[in-house]
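Note that one protein chain of the assembly has been removed; the remaining protein chains are unaltered in position.
Moving on, here comes subunit A:
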Amino acid sequence: MKDVMTDALTDPSPEPLAGLLRHYRPEPGVPDEMLDGRGEVRPIWRDFLSRIARMSAQERAQRMERGDLYVRETGMFHRQYGAEGSVERDWPLSHFPVLVDEAEWEHVARGLKQRADLLEAVLADLYDGNRLVAEGLLPPTLVARNPEWLRPLAGVRPRSGHYLHFVAFDLGRGADGAWRVLADRTQAPSGAGFVLETRIATAHVFSDIYTRAPVHRLAGFFRAFREALQAQRGNDGGRIAILTPGRHNETYFEHAYIARYLGFLLVEGEDLAVRDGRVMVRTISGLQPVSVLWRRIDADWTDPLELNDASRIGVPGLVSTVRRGGVTMVNALGSGAVEMPGFSALLPRICETLRGEPLLLASTLEHETAALSTTPAFVDGRLRPRRLGLRMFLARTEEGWAVMPGGFARIGASGDPAALAMQRGGAAADVWVMSRGTADRQTLLASATVGAQRTTPYLPSRAAENLFWLGRYVERAEFVIRLLRAWHVRLVETGLPESALLRHLAAFLRIYGAPPDGGIPQGLSAAVGSALAAAGQVRERFSVDGWMALNDLDRTLRKAVPRAEPGADAARMTGVLLRKINGFSGLVHENMYQSMGWRFLSMGRALERALAMVDALAWFAEPAAPEGALDVLVEIGDSVMSHRRRFAVATNRDTVIDLLALDPLNPRAVLFQLRQLDAHIDALPGSGPDAPLTALERAVVRLCADVATAGTDELDSAQLADVAARIRALSDLLAAAYLG
């Protein structure tokens, strides 16, 4: 690293740098992060800029494309609200990081720590004592009219002893060059997960520069917070969970990301219940305790019983549990009270009174927001000054407040300071805190786990349900694709769409809502759409690769399939889809940790595959089926080679039934899948060698035995219909026992 720095300083490459900055003209009187008052590049930017300057325009464009690609592929999104309702949008990445000097950063951090302590003290007063009101430092109407001052929490001391555990502050640099606080975020601040993702995306753009630059890393901050939350659990045996409003929230992506990154459970209100003064999560093993709830829901919505009774995303009894000290809330319910408008103007006096010291960081008054600083952003290949808003994060640890050495920069869509909000077209950029010495190089992606504490993870029933249906829908999609391919391949061979066989096939496809007459078959897009929806609710349980594979499949389906001509073109297209869906299945089934979640996904797949094959056997192996139907069956069962090897004869009803229904070694056979199902069910909570058989176990054991002992001649259409009904009943039994 050292040589890199000297290299840059001795070779400042003035000409390319001048070219890079040619169009960069900060407004007069507006401070700029990159250029000082005389228009000179500030020292911390020099090395970074000279490297950018030496790149060709094409290289810069390629690098930025790399960042955008990362954003797209990881499915980073935020939800944008407009007249037409809300839509998910790709994360608007502003590729250029904001560089901040370490010494300046530490100065601001000191001020923010003081402010966080002060807000903590104010909350303690607001909920217990009201000295500030009695002494005239706080107008009582400001508190009494504040909807975030929650009367049911008055007099309740948090179990942890603290109201605030994780806070954020929005800052801007004023015209005089000093940082000011624009807003305090004490309720349920969002953005920390986006910081991580923005960092990774930016590191994709400037990988060579980032790895060698003295940029403070973020992992240590998150590890410290994680350990602090773990310490909050005490010895009560409960877990840490993140409470999200659900996937329709504008920052759901972040909730899932943080949950996965820190290894916390992600739950929605309906996953939780209150029992005897504790918060419990509904899992496939019954109710299990939660000790720490990191909420991403505004307090008013967390308990319909004592707070907003219109809430459907809360947990009835949560406030009561908090009152009894049964759970630690991050942050405490009611901590949004210090976000009240008009309050920051009173802080200097309150700080003098409560802490006996002056407030270090001033707040911005309303009319001053017009004077935010500017920072460079690439706009149409050129650097342009854009307004900057900064969000910084603080976490309470055993050693006091830790300040994240980085943050979330909002970059305005224009020079107008009002255009910062991402809802209004603004973008997000990484913040690099530049060390004077060696930066903390802890890698971001390494697990934050200390030691090898092994705990059995909870599987919430809702997550299990989504995984189960994900398994079913993906399998259904694959089955439909195989059917479509069989149809198009035969069309190529015969050119006769009205032949008896093709009509028979098309009729079967119609049952699945997928007639082969051009366009995206509705049944197929529904299956893939449902799979995506189910996966979207358990994103934190998924590898990024698995999620990307599924999205890729969906994109191909929507973009390429409508353009495919019936016949050879469509046959080739279905082949592509098949490979993509197998890519997903491979990732999941080869690489996924074999947890209970994996079992539910696998059970969904096994059940759907058995069911589809039984349906197909009843349709294509019935005596009246047209000639060639048995070969179609063997082909959609992916068993052409097996049939050839096992039977010396051409397909007949017996060989096909044997291979696709009764063969215990063929993964496409009904019996094989039922036995898979049986093995998974045996491993579920409540099952076991010593326990009496559950209704579900009994049903699957009997079904396996009946299918295994059936002769090929016994499995006629009526029998197959009976087997199908019994498989569907298994799905219902499973849902009743584990997914309720």
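Everything below uses one rule, namely that contacts are C-beta pairs under 8 Å (C-beta built on N, C-alpha and C of every residue); 3 or more make two chains touch, one makes a residue touch a chain; residues count from 1.
Following the convention adopted for this analysis, contacts and distances are computed from a predicted model.
One chain of the complex is hidden; its UniProt record names it "Transglutaminase-like putative cysteine protease", one of "Glycolate oxidase iron-sulfur subunit", "Transglutaminase-like putative cysteine protease", "Dihydroxyacetone kinase subunit DhaL" or "Lactose ABC transporter permease".
Looking at A:172, A:245 or A:317, the residue that reaches the missing chain in the full complex is A:317. Note on the undisplayed chain: of the listed residues A:30, A:121, A:143 or A:533, the one touching it is A:143. Among the residues A:151, A:355 or A:503, only A:151 touches the chain that is left out of the figure.
From the options A:274, A:359 or A:459, the residue with contact to the unseen chain in the full assembly is A:274.
Where subunit A meets the omitted chain, the residues involved are 130, 133-136, 139-141, 143-145, 151-152, 154, 274-276, 304-306, 308-309, 316-317, 320, 323.
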